[in-house]
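Have a look at the structure that comes next, please.
Heads up, one of the protein chains got dropped from this complex, but the rest are sitting where they should.
Entry: chain A
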Amino acid sequence: MSFLDISDVTIAFNGSRVPVLNGVDLKISRGEYISVIGHSGCGKSTLLNVVAGLLDATRGGVVLDGREISGPGPDRAVVFQNHSLLPWLTCYENVRLAVDQTLSKQMSRAERHEWTLANIALVRMTHAKDKRPGEISGGMKQRIGIARALSMKPKVLLLDEPFGALDALTRAHLQDQVMQIHAELGTTVMMITHDVDEAVLLSDRIVMLTNGPNARIGEILEVDLPRPRDRLALATDARFISARAAVLEFLHHRHAAPGLKAA
């Protein structure tokens, strides 16, 4: 049985007749890295919000590790697109708040302190742990966002376009870090993205959504590239190039952006 089971998830907003997402079925195994890709407005983030529990599905449901999810919880930690750090807390306090809130039963005060520091060290932010979000760069904020999510010991890590607002160099650097963390911890990851290279580089499988409304899963691509992956070596690897081509073909030929098709 799969670890995370999304079955027949359909979402319609405010009684609209045409649903945003229609009958999404997806089974994810433990430790798998899944990317969901599609054009803007196809409902990728909506799907992630349903798994996170921030949004209720109109039909269908999500089962995680044998239990149906209802409402948000720390077993499905989210890294938000715009980092969502609390600006009045330092980086340390942002992570510590999550740790205190989710692990206070399992850990003593001192252990929580150590665990907070360990997670900040994992994303290599120890040097800035006492800074406030307003004092650090976008990439650093997102690293703290990742540390906060990981610190909750989630069963699934949900990444909502985590690198979307970053410049290309910072993005590459963070992708490498996420790959490394995924290799170290074996966390199950579901990532929303619109970046084809990112999806191919990071994922075990890429889930491609058709255009919304009424979006469905159009195709699922297995990326069978050996790990650890190296972006430089892959740039000329035939398997990488063909996987990339397959996603591009799906996105820009068979399911081109709705705006472009009309024009």
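The rule is short, and it goes like this: contacts are C-beta pairs under 8 Å (C-beta built on N, C-alpha and C of every residue); 3 or more make two chains touch, one makes a residue touch a chain; residues count from 1.
In the analysis below, contacts and distances are computed from a predicted model.
The protein name that UniProt records for the chain not on display, among "Glycerol operon regulatory protein", "Nitrate ABC transporter permease", "Tryptophan synthase alpha chain" or "Na+-transporting NADH:ubiquinone oxidoreductase subunit E", is "Nitrate ABC transporter permease". In the complete assembly, the contact with the undisplayed chain comes from A:Ala52, out of A:Ile11, A:Val24 or A:Ala52. From the set A:Gly41, A:Pro72 or A:Gly218, the residue in touch with the chain omitted from the display is A:Pro72, counting the whole complex.
Contact between chain A and the unshown chain involves residues 52-54, 71-74, 76-78, 80, 82, 84, 86-88, 97-98, 101-102, 127, 132, 134, 152.
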